[in-house]
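Entry: chain A
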Amino acid sequence: MLNLRLYMLQRITAILMAPLVLGHLAVMIYAIQGGLSAAEVLSRTQGSFLWLLFYGTFAVAVAIHGAIGLRAIVHEWGGLKGVALDVFMWVVGFSLFTLGARAVWAVTFAKGLGA
Partner candidate 1 sequence: MRLSDIERHDTDILILGTGGAGLFAALHAQQSAPKGTKITIAVKGLIGKCGCTRMVQGGYNVALGGGDTVERHFMDTIQGGKWLPNQDMAWRLCEQAVVRIRELENEVGCFFDRNSDGSLHQKAFAGQTADRTVHKGDLTGIEIINRLMEKVLASGVEKLQEHRAVGLIPTKDGSALAGVLMIDMRTGGFKLVRSKTVLMSTGGGPTMYKYHTPSGDKTMDGLAMALRAGLKLRDMEMVQFHPTGLLAGDHTRMTGTVLEEGLRGSGGQLINHNDQRFMFDYDGKGERATRDVVSRGIYAEMRKNNNPEQEGVFISMSHLGPEFVRKKFKGMVNRCADSGFDLAAGKVEVVPTAHYFMGGVVVDVDTRTAMEGLYVAGEDAGGAHGSNRLGGNGVANSTVYGGIAGDTMGADVGKMHLREPDENVLAAEFARAIYPLSKKPDLVLPLRKKLQDLMWEEVGVMRTEAGMKRGLTGIANVSDALMDVGVDDSNLAFNLTWHDWLNLRSLCDISEVITKAGITRKNSRGAHFREDFPEPGTMESSEFTVAQQIGSEVTVTREPVQFSIVRPGETILPKDAPETLVAAQ
Partner candidate 2 sequence: MKAASGITSRAHPLWLAYILHRLSGLALALFLPLHLWVLALAMTDPERLDGFLNLTEAGAVKLAEFGLVFLLAVHMFGGLRLMAMEWLPWSTSQKTLAASAAAISFLISLLFFLKAI
């Protein structure tokens, strides 16, 4: 159920994510030393446009990538097809994106926690 366009989108987002994931992992490994705290996380990310870009790209990519990926699985293992399959993909993509965007916003520019 993948045509060339979906395939390319999945690969492009994957390539995009690879360095981001590595970066994320590195930060995690670094951060986890000495335990995690909200303040610690947020102090790093709050107000940083770069982090917004970093995690924002990630959120967009993962939404596209995950949606297409789940689409394949749901088709092959779940037998979903036709319009239902497309609807599924869009719903997943949209939800992933909303969740992601919310989270990224939360850790960067959302108000409520003074630095």
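Definition applied: a contact is a pair of C-beta atoms (placed from the backbone, for glycine too) under 8 Å apart; a residue touches a chain by one contact, two chains touch by 3 or more; residues count from 1.
Behind the choice of candidates: all candidates are chains of the complex that A comes from, given by their letters.
Note that the structure is predicted; figures quoted are calculated from it, not measured.
The candidate list 1 or 2 contains one chain touching chain A in this complex, and it is 2. Listing the residues of chain A that touch candidate 2 in their complex gives 11, 14-15, 17-18, 21-22, 25, 28-29, 32-33, 35-39, 41-42, 62, 66, 69-70, 73, 92, 95-96, 99-100, 102-107, 110, 112-113.
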